[in-house]
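After the structure tokens below, expect a handful of questions from me.
One protein chain omitted, others in place.
Moving on to chain A:
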Amino acid sequence: MPLIEARSLSKIYMLGKTEVHALNAVNLTVEKGEFMAIAGPSGSGKTTLLNILGCIEKPTEGSVLFDGKNVAQLSGNQLADFRLNHIGFIFQTFNLIPVLTAIENVEFPLLKMPLSKRERRTRAQEALESVGLGGLAHRKPDELSGGQRQRVAIARALVGRPNIVLADEPTANLDHATGLAVLELMSDLNSRLGTVFVFSTHDPKVMSMARRVISLVDGKIVEETTVP
């Protein structure tokens, strides 16, 4: 069974009185263990698609099956719990909580889980070490470089041991080399842990690291390439 099966997803936003078709009958299957990219020009619907796969937004039409289960039936609280336990998020602007240190940011999702303080700390420390930042645990985000911040964000996304990590343009705010390094880390974690990564990007170099790339234009999948 695939991890995610999205069937004929459409998303219509109302912008005043005009309808914006952000997604148009998108079908997508994400297999376990995948490392895939969503490419496409600005406004093509990448963020919208990731949000729907991440159960942050509901599609106007179509359905998302997670492990064969339709998430449309879940309530707001159930969706929150589902995201907490099954999905990790990485953002273009890192979105760390500025008042918390690196390790506290990583620990933050665990506060919602029935874990002791010791367990939380241990797991957060392990996650930080897995992204190579074990030594910077007590730095605040503004004392870290962009690349380091995104690594903290990756650790935070992984600390809850999700099935899938969704990353919306994770390298867009990083210089090229740093971006590639972050992508390499993600790729490495994908093969080490088996966690699925789906990320969106404009950058062809970054795209080329994915094993599968789907290209969106105007809310439709226009191309799908798989690296053999």
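Assume contacts are C-beta pairs under 8 Å (C-beta built on N, C-alpha and C of every residue); 3 or more make two chains touch, one makes a residue touch a chain; residues count from 1.
Quick note on the criterion: contacts and distances are computed from a predicted model.
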Suppose you had to identify the omitted chain by its UniProt name; would it be "Thioredoxin reductase", "Putative ABC transport system permease protein", "Tryptophan synthase beta chain" or "Oxidoreductase"?
"Putative ABC transport system permease protein"
Pick out which of A:G45, A:P109 or A:G219 touches the chain that's been left out of the picture.
A:P109
Contact with the hidden chain, among A:M1, A:M14, A:V99 or A:A177, goes to A:V99
Given A:D81, A:E126 or A:D218, the correct residue touching the omitted chain is A:D81
Residues of chain A touching the missing chain are 47-48, 51, 54, 56-57, 76-77, 80-85, 87-89, 91, 93, 95, 97-100, 108-109, 111-112, 156-157, 160
